[in-house]
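Complex shown without one protein chain; remaining protein chains in place.
The first chain written gets the first letter, and so on, giving A and B; residue counts start at 1 in each chain.
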Amino acid sequence: MSRKAENWDTSWQKRAADWLRDGTDALDRAMISEMTEAPAVAPEDVPGAADVFEKKVHEDQQKEKAIYQTLHERTMTRGLHHARVLYRVLSILVCIGIILSLLHAVIEMPVFGSPDSPVVNDVSRRYIEDGLKETGAVNIVAGMILDYRAFDTLGESTVLFIASCAVMILLRRDRKRDGMMEKGSLPEDRDIIYEPHFDPILQKSAAFLTPVILLFGVYVVLNGHLSPGGGFSGGAILGAALMLFRNAYGVKNTRRFFTGRTFTTVVFLALLFYAGAKSYVFYTGGNGLESGIPLGTPGAILSSGLILPLDICVGAIVSCTMYTFFALFRRGEV
Amino acid sequence: MTFLTWLLLGFLIVCALSVALTKNLLTSVIILMSYSLIMSVIWILLQSPDLAITEAAVGAGITSVLFFVTLKRIHAIDEDRKDQDEQKS
Partner (left out) sequence: MSASLADHIYEVASVILFGIGFTTLLLDRNLIKKIIGMNIMDTSVYLFLASMGYISGRSAPIGDGTAPSAENIINPVPAGLVLTGIVVSVSVTALMLALTIRLYHRYGTLDIDQIVTLARKGDEP
């Protein structure tokens, strides 16, 4: 048996041997040291040993609780801190890695703006050269999204409708629960009758601006096939006009012409008309029949077949949806 | 034209960085609005006026208004800090 050094108990060799044997878990160490120490008294020998035993059990439980407490605190504070730092470092590394790999792919791409890149192919050639003849629209992009690829636009209008339904489900004011105060809401959020005081500057300028914006929106929608614009941007402008009116004049005045029922009716009828009209065109085109829709002269407003009615449908859907988003966010009901 | 392109793209990147680094939510939404506007000008440089008018109406208009209304609703606009702290505590 080798001789132990004098400072064996505090040297690093002992700590290393202990770590190898027992691990670094504080609880494990405490339990093991507790078990290897000889008990001071054996419970059978000494009279009154039961009380001593009870006290020792109680002390052990306190010690265990203290160990658990320190462990819990250390996990919640320093462990969390380390985890957060690690997360941040890893995220930055991942983002830099993504940027570098994407840049590496970008260098291999064909030169920007060259006319013989693979993106320019027969499809775009067909759309440009025969677009005016087949759709009658001077704006090639509008003719493309409302005639050649009208199904995509139907899907996109449906996505808008579904999003507004989902926002309505999430934010609708529940009449039954109106008495319950939500966490973080002021009393005026609960009160339906409460209206903020309206600014005279805002009212006077909205009185002038709203008809102008509405007129511009209608112009952009109607001229979708002749100039830049179309259903989406015109609808957004109309929705913005409605928002301005509501901000300036309050919800009671707006409810005179736009309620929740208006929203559902308009959007439903517009989607139905869009689907029906395009189904008719698909049916006749797919079976080789002539659809009886006149194309008109290019450059006139009443031209390009179905593109003008479909533009109006899309504009109505987009404007109603944007205003409904705003109203639901403000108040919880249209 | 190339100088204008470089300038606008640099402005986009600066806007995006400042949106990411600002602590105040109202400031970041306003900078997002200007980001949308510069993006709309870049669409015009890329010869797509449809995209420009749509991005101007939708991005700098509708999305930013929705952000502002959300910030109002969750009381993140600190106009009266005192009232907010009183009400929260």
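The working rule: contacts are C-beta pairs under 8 Å (C-beta built on N, C-alpha and C of every residue); 3 or more make two chains touch, one makes a residue touch a chain.
Worth saying up front: this structure is predicted, and the values here are computed from it rather than measured.
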| item | value |
| --- | --- |
| For the chain not depicted, the shown chains it touches | A, B |
| Touch criterion as defined above, residue of A:Arg15, A:Arg125 or A:Lys204 at the omitted chain | A:Arg125 |
| Contacts of chain A with the absent chain, listed as residue ranges | 88, 91-92, 94-96, 98-99, 102-103, 106-107, 109, 111-115, 117, 119-120, 123-125, 127-129, 131-133, 138-141, 144-145, 149, 152-153, 156, 159-160, 163-164, 166-167, 170-171, 182-185, 227-228, 230, 232, 298-299, 318, 321-322, 325, 328-329 |
| Hidden partner interface residues of chain B, rising order | 5-6, 9, 12-13, 16-17, 19-20, 25, 28-29, 32, 35-36, 39, 42-43, 46-51, 54-55, 58-59, 62-63, 66-67, 70-71, 73-74, 76 |
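Just so it is clear, only the chains that are shown with their structure count from here on.
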| item | value |
| --- | --- |
| Partner chain A, residues of chain B touching it in the complex | 48-50, 52-54, 56-58, 61-62, 65-66, 69-70, 73-75, 87-88 |
| Chain A residues touching chain B - in the complex, by the definition given at the top | 139, 141-142, 184, 186, 189, 220, 228-230, 232-233, 236-237, 239-240, 243, 322, 325-326, 329-330 |
